[in-house]
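Below you will find the structure I want to go over with you.
Note that this complex is displayed minus one protein chain, with the remaining chains in position.
Here is chain A:
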Amino acid sequence: MDETLEIETVVRHPKKKRKKQPITWSLLKRQNQLIWMSVPLMLYIILFAYVPVWGWTMAFQNYKPAKSFSEQEWVGFKQFKFLFTDDNFIRVMRNTVAMGLINLILGFVTAIVLALLLNEIKNMFWKRTVQTISYLPHFLSWIIVTGIVATSLSINDGIVNIVLMKLHLVKEPILWLSEGKYFWGIVGASHVWKEVGWNTIIYLAAIASIDPALYEAAEIDGASRYKKMRFVTLPGIKATIVILMIMSIGHVLEAGFEVQYLLGNGLVIDWAETIDIFVLKYGLAQGNYSLATAGGIFKTVVSVTLLLMANGISKRLGEERLL
């Protein structure tokens, strides 16, 4: 609860340092309705976010389902050792981080650019149409998206190769999914196609809250369209961008599972396998739930570290921050 309050205060008075108020009984008493209101939420969080952490003990056991806790065999760091010493691990890690970053950066840039462009469209009908079309793919599941991607990249009548051939950019169709060097790009592009419209919505909302007077003032001062974008719109949504950036950095290791699993094949496996796929293969598919848990813990630890780092850097730079 405290966190939300803090964010609001920070956002509202970015420069003013909040004086720390001592928590006294009279304060608690005065706010007792608030406290009671927060009890269900606290319970919810304890129940669904902290109680399951108990399951982490699995990572240190040779967990067998349907046995009670005391019957489990404890193996210490064996699962982690298996994870980190496997030949594939470095490669898998590289792929995960690389694809995570590509998705992050591409996702941000394209969403912001699209938001800026959409903002410039004055004709409401067109704006709505473009927006609707761009966010529809968000509602498709990955299995459908990868189906579409695989079909469009096919060498017999896949649209990508047809267009490239017609434009005389390539001499003969390219087998996109057989080359490791294309794979990350394909994943990044699929993500953009699927999510760009959806990610734009929040920026459009932020843009809508910018005071129109600022635009008018800029116009009187003779600012061009691009100048207005640069000096009014972008600074206006800076807070949103930074907060979203910090949050998504925490998700870098969630580079995805479905796309890589569904589009990957033997030829690109060195570029396609992510931590999630690795954990599925050697953890869940083997009934080795302990290894899967160890993988999950590893991802969580890295994600939290990244999140804190991003938050710290942002704080250093005097920008908005999440925590």
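The rule is short, and it goes like this: a contact is a pair of C-beta atoms (placed from the backbone, for glycine too) under 8 Å apart; a residue touches a chain by one contact, two chains touch by 3 or more; residues count from 1.
By our rule, contacts and distances are computed from a predicted model.
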{"item": "Name under which UniProt lists the unshown chain, selected from \"protein-glutamate methylesterase\", \"Na(+)-translocating NADH-quinone reductase subunit C\", \"Sugar ABC transporter substrate-binding protein\" or \"Putative acyltransferase\"", "value": "\"Sugar ABC transporter substrate-binding protein\""}
{"item": "From A:Leu204, A:Met245, A:Leu267 or A:Leu308, residue that would touch the chain that is not displayed", "value": "A:Leu267"}
{"item": "Contact with the hidden chain (one of A:Leu136, A:Val170 or A:Ala285)", "value": "A:Ala285"}
{"item": "Residue, one of A:Leu34, A:Leu47 or A:Ala217, that touches the chain absent here", "value": "A:Leu47"}
{"item": "Positions on chain A where the hidden chain makes contact", "value": "25, 28, 39, 43, 46-47, 51, 62, 64-66, 87, 147, 150-151, 154-156, 175, 177-178, 262, 265-267, 269-270, 280-282, 284-289"}
